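A protein chain is absent from this complex, but the other protein chains hold their places.
Chain naming follows the written order as A, B and C, and within any one chain the residues start at number 1.
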Amino acid sequence: MKRVLVVLCVGLLFWIVLAGVALAQGWVKFLDSDKMLVDTSMYAKTPPWKIGFSNASISNSWRVFFARHVEYEASKHPEIAEFYVTDAQDNPTKQLADVEDLLAKGIDLLIISPATEAALNPAVEKAMEKGVPVVVVDRKVTTDAYVTFVESSNYQMGKIMAEWLAEKLGGKGNIVMLSGIAGAGPAEDRLKGAMDALKNYPGIKVLEQQYCEWSPVLGKQVMATLIQKYPQIDGVWADSALQGSGAIEALQEAGKPIPPVTGEDMNRYLKMWKEMGFEGVAVSFPTWQGQVAVQKAIDILNGIAVPRYVDCPRVIITKENLDKFVRMDLPDEFFMDSRLPEEWLPKR
Amino acid sequence: MLVALFVVAGIVSPIFYRPQNIFNVLQQASALGVVSVGQTLVILSGGIDLSIASIMATSCVFAAALMAGKNSMVIPITLFCLAIGALAGFLNGIITTRRNAPPFIVTLGTALIFQGIRFVYTKGAPFGSIPSWLRFLGRGGIGFVPASVIIFLFLALVMEAILQRSAYGRKIYAVGDNKVAALYSGINVPNIILSVYALSGIFAAFGGLVLAGYLGFGDNWAGKGYELDAIAAVVVGGTSLAGGEGGMGGTVVGVLLITILSNIVLLAGLPYQFQQIVKGLVVAAAVIFYSFVKVSGERR
Amino acid sequence: MVTLIQRILRGNPTLFFVYVILFVFFVFAASTAPQFRTVYNISNLLRQAVAFGIVGIGQTIVILSGGIDLSVGSLISLAACLTSGIMIGNPTLVFPIVFLVLGIGVLVGLTNGTLVAYLRVPPFIATLAMSAILQGSVLLYTKKPVGGVTRGFMFFANGQLGAIPFAFVFWVILLSFFLFLLRRTGLGLHVYAIGGNQEIARLSGIRVSVAKVAVYVISGFMAALTGLFLASRLGIGDPLMGQGFELESITAVLIGGTSLAGGKGGIEGTIAGVLIIALINNILNLLGVSGFWQWIIKGIVVIVVVAAYKVKE
Partner (left out) sequence: MKQEEALRMVNISKYFPGVKALDRVTFTVNQGEVHALVGENGAGKSTLMKILAGALQPDEGEIYLEGEKVFIPTPQSAWERGISIIYQELNLLPDLNVVQNIFLGREHRGRLRVLSYSTMIREAESLLARVGVGIAPQTMVRNLSVAQQQQVEIAKALSLNAKILVMDEPTASLSETEVEKLFGIIRDLKSKGVTIVYISHRLEEVFRIADRVTVLKDGKCIGTYSIGELDRDKLVKLMVGRSFSETFPEKAKETGPMVVEVRNLSVPRILKNVNFSVRAGEIVGFFGLVGSGRTDLAKALFGFYPHYSGEIVVKGKTVKLHSPQRAIAEGVGFAPEDRKSEGLCLGLSVKDNCVMAVLDEMRSTFFLNRRRETGLVQKFVADLRIKTPHFYQRVQNLSGGNQQKVVLAKWLATRPDFLIFDEPTRGIDVGAKQEIYHLMRQLASQGKAILMISSELPEVIGMSDRIYVMHDGAIVREFGWGERVDEERIMYFAAGLHVER
């Protein structure tokens, strides 16, 4: 009895600490509703199904890989009679219209990758009100009106990158931070994650944080200027390999030793890393989130309970496993944490 | 004005004067410079070209894909990319002249079409790589002078010479000043306009190659925003949006001004948002300045 | 009937042509996509047209006066962000915020107008610069979607009056008002006159500068209104949500047959232009055309439509 009590107390204490940390970290979701399974029996339907996928855009290669995963997974399920895809071209207003168009087609389930978080609330609410279950993927909505949310946390991604960088520098040094598009959800989340992580490393001094629009051109230009401005840059935190690869080029051309630079699973970055041999880390923002989203969608329509929240585990590529991911023969803009079979890769 | 900015830049940050920084600024200015040369021609003839950025990216993507890292392919594919640019410009020109449609909207449409074409071609994920020769064009240098800026200044100089000294150049001014009078003087106005758009397309494609060289791979959005920056540079350089007035000299200054501006905003450590605000203010101020100079000139 | 058509053709062939195109698109949509014909889809289509419709009205008036307004996109973002950022679900704040936001729109328009009319800055440049300044300001205010609007406020964009979207009714009322303004008031006539020939307008005793400022104020007001509408439609303001509105609204106006040189055209055409663009989007979605091809098709449609108006010199 006593032992049971002790176990219980320790367990409780552990819970409280964890909850406290979680609250402090702002991942409250993990603990309340998010780990829960959602009963989807009311959405069960006999095939054939019509599924709508409202994509935010396919205007860059990450999004193309993401969309391909969705379509690849959909193609594997003969139960899906119709699979409609719309492209909002990065415009939330158009996406709202797209969702309305999809609903007009009488879809049984909506998969949505919102163009901007929060702004697509009315779209998903409308779908749920009509009894169409919604799978949100990649970027979040702030309403509760969805069945499941599949993502890979941008906050975590930024945080892991920053922690790696701080550890690599031994907790001490000057870094610059290069973000994506000011005002874009993923960029801001990654930045927030990084900033929160850096609070634990008082020795790390952020010399400057600038936005580079996820453009390799701007990444290179901004870095070239920052090199002039700061004689000593010990590390570069870049929230994506787009500006990251530009920054590496700038460093290389300035004839500087390349300090640790963070990146992601974009082949360009991996290739540079392999060729130049600097200290790098790639934290993937998995393109296969889309595949998971379709799998969850199938579950829902089969009436199988799904988790309220699915976090797709990001791959962390380090020096040790770099060779497993980098492919010198593949194009620069390929994302290597991919689950696509060879024939589904974008090709001419 | 440029001198003033140089002084201000130095006050904001002495780093500005470092040779390496000047090198960077010049290098960063050159792709914008090349496309602004084309934009100047279009604006002088009384038009406007908003398809520049799209042509740049298309050329960049095609260069990477078709050169595939092989130096032997640089020259043929460069020609191919310039041909694509010329084609886009030709489309702009032919519709603007034959159908007398507003260039603003026609070039916007062309931009969309070529955006679609490059994505369809690459399926959204650009492939291939940029061979070392082209890379030298984009990032190499002779001593402290970037190769790309030599090309930019050379092109600007050649076009200025053509504008001021050749029959063709004079015709561009005439068309920009008064299309009807140019027509009545036996100038083949549609052909001039057509050629100007085609040239702008070629310059845009070339700018895309410079950027490809700078960047090292095919990027679907290389040159994003350059169409408006180029217009801003041309206008800041004193070329009138109404056409028929201005020249390359001003454009070179305008391009440097816009680039230096970004540079000193960064050197001053101002956040990105300020860069936009400052750019907006400077462009507005420059144009207000010109209009005052003009008005006081008239009242002289 | 034949004489009527002849009269229309002689009076305003461009307008006639736009509506023919609209009709053709409509018939095409209705015949190829069965889902198109549902009441639900049509009411969606109308609702979708409203955002561009509102900002398009302002843009039309600016273009009629011989100007152009490239600052509407950033202004929309600013307006939407302020709306949701200050309201944060508080119903008592709805009216003050609406006034504040519309006031900011007016102020921005006033600045644009002053730059154009009194400081002689070409409208293209003045509003482009304004756009950069506004976009910078929004991002200084917030980098993420902020706050949220109240349920009641969301009725503005999403409510239904029976089968008809409230927003569409609102748009129709706005349209009638501005049609009336352009056709039946001095300001409207003066806008056409200024766009036709500024010097003649001046010699006719029209206060050109005042009218020009008024035109940009209207455009700023309409852009702010669009920002309110979008905040209502999406429930929240996003600092990048207005991107692209400037160029698309101009496209709609020009497709509607209004001349970029000013003085010719009107809101009647813009209505068709806005509906044509909404229809294209709707059809391409219903037909499931891939995003890459959508760009190409849209580009071609835009060029073909403007090329079809052979404007006389």
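The criterion applied here is as follows: a contact is a pair of C-beta atoms (placed from the backbone, for glycine too) under 8 Å apart; a residue touches a chain by one contact, two chains touch by 3 or more.
This structure is a prediction, so every number in the text was calculated from the model and none was measured.
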Which of the visible chains would the unseen chain be in contact with across the whole complex? B, C
Among C:34, C:152 or C:186, single out the residue that touches the unshown chain. C:186
Filtering B:187, B:231 or B:248 for touch with the omitted chain leaves B:187
Missing-chain contacts on subunit C, rising order, are 11, 184-186, 189-190, 192-193, 196-197, 200-207, 263-264
What residue numbers in subunit B mark contact with the hidden partner chain? 161, 165-167, 170-171, 173-174, 177-178, 180-188, 244-245, 297-300
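Convention: only the chains that are shown with their structure count from here on.
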Given which chains touch which, is the overall layout a line, a ring, a star, complete, or other? complete
Look at all chain centres (mean of CA atoms) and spot the one farthest from the centre of subunit C. A
With contacts defined as at the top, give the pair, A-C or B-C, that has more of them. B-C
If you average the CA atoms of subunit A and of subunit C, how far apart do the two points sit, in angstrom? 35
Please compute the C-alpha centroid of subunit B, do the same for subunit C, then give the distance between them in whole Å. 30
Would you give the residues of subunit C that are in contact with at least 2 other chains, written as numbers and ranges? 139, 291-292, 294
Which parts of subunit A, given as residue numbers and ranges, touch two or more other chains? 58-59, 182
In the complex with subunit A, residue positions of subunit C that touch it: 35, 38, 40-41, 44, 47-48, 51, 138-139, 142-145, 148, 154, 158, 230, 233-236, 238-241, 243-244, 278, 281-282, 285-286, 288, 290-292, 294
Provide the residue numbers of subunit C that touch subunit B in the complex, in ascending order. 68, 115, 119-122, 124-126, 128-133, 135-137, 139-140, 247, 250-251, 254, 259-261, 291-300, 302-303, 306-313
Write out the stretch or stretches of subunit A touching subunit C in their complex. 55, 57-59, 84-87, 89-94, 96-98, 100-106, 116-122, 126, 142-143, 181-185, 188
